[in-house]
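In this view, the complex is presented without one of its protein chains, the others remaining in place.
Up next, subunit A:
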Amino acid sequence: MFVDGVRTPFGRAGEKGMYWGTRADDLVVKAITGLLERNPSLPKDRVDDVAIAATTQQGDQGLTLGRTAAILAGLPMSVPGFAIDRMCAGAMTAVTTTGAGIGFGQYDVVIAGGVEHMGRHPMGLDADPNPRFLTEGLVAGDALNMGNTAERLHDRFPELTKERSDRFGMRSQQKVQAAYEAGHLQPDLVPVAIRSEQGWGLATEDEGRRPGTTMEGLAQLKTPFRPHGRVSAGNASPLTDGATAAILANAKTAKELGLSVKMRMVSFGFAGVEPEVMGIGPIPSTERALKNAGLTIEDIGLFELNEAFAVQVLSFLDHFGIDDEDPRVNPWGGAIAIGHPLAASGVRLMIQLARQFELHPEVRYGLTAMCVGLGQGGSVIWENPHHKHYGKGR
């Protein structure tokens, strides 16, 4: 059971970003404390494990984050923790791994989440890829550059035009802004005190949003990965700092402790694809998750797809025959506007799906899915507890 999830506001990575003076581990600690604070009926010593993901596990993102964050967040020393890494699907994997542990009866309650401070830990920093990747032709040289893999998707699927990507990017900005105005996103944000040269401030909203985005403006943007390419800052997720955390529990314990149940995990799937086109990863992973659940794509009423790149989401939609502007897909926008702090994003998708389940009791199943660097996809299918047939079989 997905009991609850919160996140920090997401900040723009880099010196000008609001979290430049804030440590990565502090970000995830704020997420965990915010989560515990709004679930006061969960005794802290009942947490059986803390799984925190980060892609670049070094410095203030190293040292077995789940354990260190648990201590820093004031959980009792008896609560264990560990760090987890599946690049962009880190937090998602933290959820599926510990969720599976719950399903197997080994945990009652866990905390799963992720953090990525891409300002302090740029992608691939200090990475030392094995030369065999290249010498044996295992992976193309540019496959480690995510922008290039997105350009490659445009190559593979010529019908995915720059114009479609830009429009999707613009819609994402508009939908996020509309969601902000409706107050859908703010309730799950934990404010974070931020230190800057101008003194202390308080982060209360996602920093990277550009609600004024227009198609004309997008057309002017540079395509940094190729001259006259198609991938730009306007149709890709920005480099982002942020953290997420969620409480998972089995049904019995949730009931015993009076915890809310916002979603039920039905199935999950991970799959690998060629690293050069990592963006299509969610297609096979979703097929696997559907198969595990005994469902078809028609059963999914809401989609929270991570917008690493617009083209990569569009490839998914085309594959499953879903319209670019289908209202079931990312109704409150996505990572292009909100940001994508790699290993933190999986739980953000879940937080937003959980909110939408509340508003859409007619929807029984939802999907969270994302592509992963080095050619992977991850998908989790969730059931809506507000649906009339919830818990009654198909």
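Just a few scattered comments:
We take it that a residue touches a chain if its C-beta (ideal position, glycine included) is under 8 Å from a C-beta of that chain, and two chains touch if they have at least 3 such contacts; residues count from 1.
Operating definition for what follows: contacts and distances are computed from a predicted model.
Its UniProt record calls the unshown chain "3-hydroxyacyl-CoA dehydrogenase", which is the correct pick from "3-oxoacyl-[acyl-carrier-protein] synthase 2", "Zinc ABC transporter permease", "3-hydroxyacyl-CoA dehydrogenase" or "Potassium-transporting ATPase ATP-binding subunit". Residue A:74 is the one among A:43, A:74, A:103 or A:258 that touches the chain not shown. Within the complete assembly, A:192 is the residue of A:42, A:144, A:192 or A:259 that touches the hidden chain.
Contact with the undisplayed chain is limited, among A:100, A:138, A:182 or A:202, to A:202. For subunit A, the list of residues touching the undisplayed chain reads 29-30, 33-34, 72-74, 190-193, 195-202, 204.
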